[in-house]
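One structure, as structure tokens, below. Some questions next.
Excluded from the complex is one protein chain; the other protein chains are retained at their positions.
After this line comes chain A, so read on.
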Amino acid sequence: MDKAKLRIDLIVVAVALLLAVLFFFPVYFSLISAFKSNGEILRNAVSLPSSLYLDSFKYLLTETDFPKAMLNSLILTVASVVCMIAFIPMAAYAIERTARRWTNGIYVYFLAGMMIPFQVYMIPLFKEMKTLGLYGTLTAPILIYISGSVGMGVLLYTSFIKGIPVEIEEASAIDGCSRARTFWQIVFPLLGPCTASMVVLQGLGIWNDFLMPSLVLHSDRRTLIVEIFRFVGELASRWDLVFAGTTMSIVPVLIAFIALQKYFVKRNCRWRHKRVGGTRQLG
């Protein structure tokens, strides 16, 4: 019996291992190719680099707009995520705690946005940005990212806030806290796990986004991904350079993933009580 079970376990691991190799291969391929010369990629795509070839990185960092593009991506990601966290939990809190007919209406109105694909309003949005004089500035994508995340964000935060006992807020109100102070000092810290998920998922989406920034930004404000896309077109025969670029976009994601794994894989947007040794703790 035990032997049969072990055999099944081994088969499962073997299949999983095979698939894992298959799934990891493109990432591996991209990482190793960044350290090869163009000729070596063309001759020997799969094997490890024969020597550590760093010229592509040097070229990207000194001869192209790549560092600027990285900075642009970083600014966009950080600014958008900070604004999202400043506005969305607040709105979700008011919607959830006021619980009137009109707030319910607003809740539905916000959620409807999740059904609208970006491509549907992309062209009118492009026109709107030109009218407002924001076309080409970094402000435009930031505004678009904040707006686009309202639906999802409100959904996540309201369901999380629903689980937080009102008594905490009532106690702070009795102590003379204003609504704003109650929210930022008492409620907001309790939303930590939800905020972490939101930061990770939205931040990643913005870091990787291509279509919108390629449409609303001028050439001097290109983001990392837009710059890589341009390389693919212009440096079509210089795979080594493009691979160095792709590696530099993958590595931050890989580091973030390893460091913040639990926020990537689990949806933490649910309030949980855990009884640990008689005291209540946040799960």
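Simple rule for what comes next: a residue touches a chain if its C-beta (ideal position, glycine included) is under 8 Å from a C-beta of that chain, and two chains touch if they have at least 3 such contacts; residues count from 1.
Everything that follows uses one rule, which is that contacts and distances are computed from a predicted model.
Asks: Assuming one chain is omitted from the figure, identify its UniProt name from "Sugar ABC transporter permease", "Two-component system OmpR family response regulator", "Multicomponent Na+:H+ antiporter subunit C" or "Alpha/beta hydrolase".
Replies: Answer from the UniProt record of the missing subunit chain: "Sugar ABC transporter permease".
Asks: Which chain A residues touch the hidden chain?
Replies: Output for chain A: 9, 12-13, 15-16, 19-20, 23-24, 26-27, 29-30, 33, 41-42, 44-46, 86-88, 90-91, 93-95, 97-98, 100, 103, 106, 109-110, 113, 115-128, 143-144, 146-148, 150-151, 154, 179-180, 183, 204, 207-211, 215, 225, 228-229, 232, 239, 242-243, 246, 249-250, 253-254, 257, 261, 264-265.
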